[in-house]
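For reference, the structure discussed in these notes is given below.
Here the complex is missing a single protein chain, while all its other protein chains stay put.
Letters A, B, C, D and E mark the chains as written, and numbering starts fresh at 1 in each.
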Amino acid sequence: MARKDGRQLDQLREVTIERGWSAQAEGSALISFGGTRVLCTASVMPTVPRWMAGKGKGWVTAEYAMLPRSTNERMDRESVKGRVGGRTHEISRLIGRSLRAGVDMKALGELSITVDCDVLQADGGTRTAAITGAYVALADAVAWAQAQGRVPKSAKPLVDSVAAVSVGIVDGEPTLDLNYLEDVRAGTDMNVVATGRGLLVEVQGTAEGAPFDRSELDALLDLALAGTARLTELQREALA
Amino acid sequence: MARKDGRQLDQLREVTIERGWSAQAEGSALISFGGTRVLCTASVMPTVPRWMAGKGKGWVTAEYAMLPRSTNERMDRESVKGRVGGRTHEISRLIGRSLRAGVDMKALGELSITVDCDVLQADGGTRTAAITGAYVALADAVAWAQAQGRVPKSAKPLVDSVAAVSVGIVDGEPTLDLNYLEDVRAGTDMNVVATGRGLLVEVQGTAEGAPFDRSELDALLDLALAGTARLTELQREALA
Amino acid sequence: MARKDGRQLDQLREVTIERGWSAQAEGSALISFGGTRVLCTASVMPTVPRWMAGKGKGWVTAEYAMLPRSTNERMDRESVKGRVGGRTHEISRLIGRSLRAGVDMKALGELSITVDCDVLQADGGTRTAAITGAYVALADAVAWAQAQGRVPKSAKPLVDSVAAVSVGIVDGEPTLDLNYLEDVRAGTDMNVVATGRGLLVEVQGTAEGAPFDRSELDALLDLALAGTARLTELQREALA
Amino acid sequence: MARKDGRQLDQLREVTIERGWSAQAEGSALISFGGTRVLCTASVMPTVPRWMAGKGKGWVTAEYAMLPRSTNERMDRESVKGRVGGRTHEISRLIGRSLRAGVDMKALGELSITVDCDVLQADGGTRTAAITGAYVALADAVAWAQAQGRVPKSAKPLVDSVAAVSVGIVDGEPTLDLNYLEDVRAGTDMNVVATGRGLLVEVQGTAEGAPFDRSELDALLDLALAGTARLTELQREALA
Amino acid sequence: MARKDGRQLDQLREVTIERGWSAQAEGSALISFGGTRVLCTASVMPTVPRWMAGKGKGWVTAEYAMLPRSTNERMDRESVKGRVGGRTHEISRLIGRSLRAGVDMKALGELSITVDCDVLQADGGTRTAAITGAYVALADAVAWAQAQGRVPKSAKPLVDSVAAVSVGIVDGEPTLDLNYLEDVRAGTDMNVVATGRGLLVEVQGTAEGAPFDRSELDALLDLALAGTARLTELQREALA
Partner (left out) sequence: MARKDGRQLDQLREVTIERGWSAQAEGSALISFGGTRVLCTASVMPTVPRWMAGKGKGWVTAEYAMLPRSTNERMDRESVKGRVGGRTHEISRLIGRSLRAGVDMKALGELSITVDCDVLQADGGTRTAAITGAYVALADAVAWAQAQGRVPKSAKPLVDSVAAVSVGIVDGEPTLDLNYLEDVRAGTDMNVVATGRGLLVEVQGTAEGAPFDRSELDALLDLALAGTARLTELQREALA
């Protein structure tokens, strides 16, 4: 049974990763999941937040934002509103936590990396595209830090890659990588972050409509882990 | 194998629900999960947010906050800092979504209910205690609205009850209802919101340390659903 | 001539003080003046504000806030509005000033104590209940600091106790400890803060309706000082 | 016994009132209490705040602010800090309440007057100078509104004039109209707002140092009421 | 005499305009001036600001912002800082004013167009690239509105095109279209906005170092007008 855009239920949208899109950031990637396009830039800074100083460990964090006209209707800028919204905060925290799952902070040493994920165009799945692209930018920033001698060349700060995908129950069917229109129709919506080795980093499932049972949860997890496995391959190709 | 506080791995802390703690709110409950104490008050308002107006449907939302000295170290007030933090936003949104899973907005009709969850004392699991107590406050507010004739007496706005509990892998063992010290030590941390009928509303699992595999996820879900089943009973007793 | 709630004109509402309500704060009290309930927690911090540093003196300050549904109509949270309102600021400053009148900052030494007064339920006189309860929390925090050796055991940082009460002219009669409905009807409204020895710390009288003359002012002061004397006794009992 | 600046204990500083200083406001006055200079402008607006609409009554409010270099040390602007401070809020509210004591809102009818009091130079007593000058600006704004026919010519919106002065116990002596250096040294500090007929509108006494007793309070009130009586005369001359 | 990057003093950087970059906006262009890349999206909204309503005229406005890592050093987000900076405000206002010079608001009719200019990568001249790209996005948005019948097809809302370029005195030589390194070295810096017909819309010249004289000003204006004439051609090609 095919979807509106012709995909199979377990098929990702076309994913492209333009590594090194930015001439200035230490690592960067412009990632597309179909019509969703996110610019991810990683910035290496020589210090860590105050509460971490002096522990010989590094820090990785992220900030997510949407351009005002990345959506169908123009949204007001959060800078103009004078406050960062709850959804933005939540996704920024999710991306940061997800990336940290792939990093050995001891091996990174006392420096910090901020990955900015700016959504240039949104068509569903912006947070999962952001995590998947942010890992590529992060990997390049770590490589840069090692090439610069800021992190010892023998160190292995990256312990595993990290990718993410959305799944949901659309018209009663477990479905992979929802676009905006599918997301709106989904009864249950789940974002899954997994490592290159297939372990779970984050599972966030929400009943937007009717609550769901264990068997639906299991079906969604199967679908998601197949999706993150495929994204892991694409990350490897981009970083090759 | 017993825990520091003598509990079994699958045992809740002592849970108490003081229904009707507030003389002013349309519904209220002071809930304790051990040392965690949350005051939940439900306020019925005759209008809905502008984007919902005229659809003949109601709205339920929530706001979560911690008193500055609910924790071991005093925190600055968010009002003084001039902005609501990301964690606060995130939990407020979670509580609101969870409560809405138990409500038929059509049956509620065009009015809105805000449930404020203020943490008076925090010892882990504040968000799950808040959801569990908020449902009790909400149920009383709905009953009040029906008694007042603001919602038809024949309507059934509450379709299911909602309760929540935290689980985590502490020292390698799946463990129910973590207190603060356990939460700090947990490698994986999960909050599960379920209905009285045992369906899932929200699953939020996070690898704070090492990523987790499917079998660990399954063990945590089993534990959590047993916990929410017990909390459902306690809600029923409180509302009886 | 009796009042709506059966009290005499010179009679306080029922006052209860639950000392040590919080397991975490260095001092705490849940105080009730009738339906007004305020949770006061005192936090000891090892530093003083920058402008006081290095003088060998301590500092005591306070923050007052109301829960959104402590009142009959739900109020928006100041954290959500992004700013602390004028009334909140004013009362926080009043409580801080009042408490400092009872403390020898030299004897306290270079540490600071913040007393948070959160109104859980409001029925008039929240600021006077807050001051009266805050003193109890403060006294316990000072005792804690002395027991911990942070303040020398021989020092006497507390020079006098501090309590407060409201008075007003209601229906032409000078009246003690107004509840919300009386406060709304009062032509003149006055808050008086006094020490255990009966000296005045703060007198704030306001003509809400018609201006008042000296004799009315005198009658109100007599009433208030009798009230604070009675509150001083209740503080002593709570701290015994 | 004379003061540093040669004044008697019961003597005001030189007070000047430049009525109509502003070419644009409906009423205005530049008032000086010695080195304290406050520009007061009254603006008539055809509407009242939403919560008052449709009652046929008017509203008078005030805003107080200090220029950043009105003081000895430059202060940061509240606009740059992004929030109005507690002291500013408190004084704005005091001025508004004081002015309203002189106005019959029914006679004013459904319009509002905002009096802005901007301290151009501060040398103690800025709030009392502001109240005294604000009344003059208000009186002219009311006259303007009557001349324009916005308030019936037969109406009497001004029921009494309002003036204010500070008093304090300086070096043990009750003293009138403190300048900045006296204010810093004062043990007790009191601001008194009174009407032209000599009735009290507001009494705010604070023990900055040692608490005070009833007899000191009485002496301060005597001094203050003599001061406001003299200020009332000066207001009359200015408005003649 | 050639520049570091090989350009003649009167030569623009390579300029590219990707018209229609965004699938969602009514008009869009990704413009590059060398390493400076700005995404311009135009949003048509059916209403005008309140102060313009009912006049039968339209409105055009703009918002400018830089991504945090568009620059060599990562900048904090203005949304996180909670306020829009002065430079951002200033440039947003400049872009809006410049675009309005090309529009007949009467012919546009009562709708408004907001052009968002988000700098993805910055290498000097971001505001002039933004204006030049914003005009292309605006032109497409107007065409869209006419195709949709929101603006009569016979109307001519665009009266002239608008383009902008920077000039400056670098090492004593009047120089066109400064990149970041040239901009830092420039003694005088000027931004010129001109119409397709060669008239001036905005001239903003600033002595960053030594003040400049009339003959220098004249030389800069000549250079700038040649530059905007060339940019006008490129806009025409993009819109063809």
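Convention: a residue touches a chain if its C-beta (ideal position, glycine included) is under 8 Å from a C-beta of that chain, and two chains touch if they have at least 3 such contacts.
Nothing here was measured: the structure is a model prediction, and the numbers come from that model.
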Here the chain that is not shown touches D, E
Per the whole complex, from D:Leu12, D:Ala29, D:Val48 or D:Ala65 the residue touching the absent chain is D:Ala65
Out of D:Lys4, D:Lys55 or D:Arg77, the sole contact with the unshown chain comes from D:Arg77
Across the whole complex, the chain not displayed is touched by subunit D residues 22-25, 28, 35, 39, 41, 43, 45, 63, 65, 67-72, 74, 77-84, 88, 114, 116, 118, 120-121
Absent-chain interface residues of subunit E come out as 83-87, 89-90, 92-93, 97, 101, 160, 190, 194-195, 197, 199-207, 210-214, 217, 221
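In this text, only the chains that are shown with their structure count from here on.
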Note: among A-B, B-C or C-D, over half of the A-E contact pairs reappear in B-C
Max Cα-centre separation from subunit D goes to chain A
Cα centre of subunit A to Cα centre of subunit B, whole Å, reads 28
The distance between the C-alpha centres of subunit D and subunit E, rounded to whole Å, is 50
Subunit E residues touching 2+ other chains are 82-83
Contact graph of the chains (line, ring, star, complete, other): line
Contacting chain pairs, sorted by label, are A-B, A-E, B-C, C-D
